[in-house]
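All protein chains but one are shown at their positions in the complex.
And then subunit A:
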Amino acid sequence: MKEHFTLENKEDVVTTEKISGSEAVLKSLLAEGVKTLYGYPGGAIMPVYDQLHQYQDKVHHVLARHEQGAVHAAQGYARISGKVGVVIATSGPGATNLITGIADAQIDSTPLVCITGQVNSQLLGSDAFQETDIVGISTPVTKWNHQITKASDIPKVLAKAFYIAKSGRPGPVLIDITKDAQFEEFDFSYQKCVGIRSYKPVPMVEEKKVQEAAALINSAKKPLIVWGQGVILSEAESIFKGIVEKSGIPAAWTILGVSALPTSHPLNVGMVGMHGNYAPNVLTNECDVLIAIGMRFDDRVTGNLNFYAKQAKIIHFEIDPAEVDKNVKADIAVLGDAKESLTQLLPYLNEKEHTEWHQRFKDLYKIEYEKVIKNDLHPTKEGLTMGEVLKEINKRSKGNAAIVSDVGQHQMIACRYADFNLTKSNITSGGLGTMGFALPAAIGAKMAAPDRDVVAVIGDGGYQMTIQELGTVFQQRIPLKIVVLNNQFLGMVRQWQQLFFDKRYASTEMTNPDFVAIAKGYQIDAQKVTDREKLSDAVREMMTSEGAYFLEVCVEKEDNVFPMITAGASVSDIRLE
């Protein structure tokens, strides 16, 4: 039977005489250029771990402390490097522990290949020890998945897995390999996959659509760009900057898109969405043309769709046809890879400045500054704010650090206030909102970008969801900066309880352990700051330390994150207090 996918030229083939399925996994990973992977051993994956031991000089396996930690680390690795993150786990609980990270990667379009061990093929369906139907369980949260029961399928299925994970709109792929397939021997040969007949990852850009988009953009009096992670995933940052500068259009970002354009860029008008900046949210409902690039109109971005940019013509640059008209109807949809469509768009655009329109953004920024930003960054009250910690980090990093945030109030503050000069620098769980993401994701990010400062900014709640990964930091000696913004609350939930549930603080107050002692238990330098005058020195000490460093900052317990678009409200009804 003819194969349904195309493999690359024969010259690039890696071939070997009889080897085991487990060794074939290693050789396949090497052929895909994998140098680092994250995982946790167990019964059904032991043959592969045995090979990891044999191949330890070629592939670095990082032992996490929980499979969820491994998958988030692989996500961090993928997000900062643009490469495919690789995870290995055993069957049963090992595999199910990956699910949160896989779901996170699916919704945030992160390329992952997850390899799980499975019980012997003869035992499938018999409720064997540590048997679970991981292919069934992972189906709704993977881009593709497959179970291998014959060793000879390993190279071609893994080739497909890497191709699917990385191509088009990236996503997670899970490959489940039965233990007998890991032991079985066969003649190995590996060719990378370059196409699958039923799968068209990148739609062709239609020039006519690009021209229509350009004409609409050129005729706009009050255009607004909203960009998302698509700009980063297609590595379109430079052409995107060219588009923004030539057209003079104010550009706002989603939290996954930030850092594609430096935060200091004069045309960068900030963040859209629930806790985004005042100007781009309000002016979404005033612009005449809204140009969405590589973003999917998530409900946290749009607020109430019935009142979202109704006055504007919408242009949607998008790689995934299923996203077009899903939430917001596009007047012009330009399908295709952002880099390609923006490259085609640039020559058609007129040079403009839109001075008056920009003034509207500046005026609204002033209002937000007076009502919110000033108090966040330069507080006059006694308690420390999360914003001033970010300000100190910016001062030391000069905007060159990658910031890995968890989920909640600190995440919104980190996204709002962190300075970014470099792309792929904001690593956060956007779509799924996975608490516990940051510490392990920062481990992966730091390992993929050892020359960059990687700062994990985490709340006291999320930190304790994957705190065990300090063990990984310790064992691998990862020079990571960890900042816990401790308000002794599950702050975001508490904020909602305060605003919408009459301050009934149900199960949101936390009695926390001695975080510094815990860090020190893992031989990580640590300190705790409770006073404003000690903050700057503490952040400096952290940022200049050679090894890993843990900094706990005790912040005001009941601060709220503003601005805020409340549930059911329109973006332009964003509250400043």
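Here is the rule we use: a residue touches a chain if its C-beta (ideal position, glycine included) is under 8 Å from a C-beta of that chain, and two chains touch if they have at least 3 such contacts; residues count from 1.
We adopt the following convention: contacts and distances are computed from a predicted model.
J.: Which of "Acetoin:2,6-dichlorophenolindophenol oxidoreductase subunit alpha", "Spore germination protein KC", "acylphosphatase" or "Acetolactate synthase small subunit" is the UniProt protein name of the chain not shown?
T.: UniProt protein name of the non-displayed chain: "Acetolactate synthase small subunit".
J.: From the list A:185, A:206 or A:325, which touches the chain that is not on show?
T.: A:325
J.: Kindly state which of the options A:118, A:145 or A:508 is in contact with the chain not pictured.
T.: Once the missing chain is taken into account, the touching residue is A:145.
J.: Quickly run down the residues of subunit A that touch the omitted chain.
T.: Answer for subunit A: residues 1, 4, 6, 135-136, 139-140, 143-146, 164, 195-199, 320-326 touch the chain left out.
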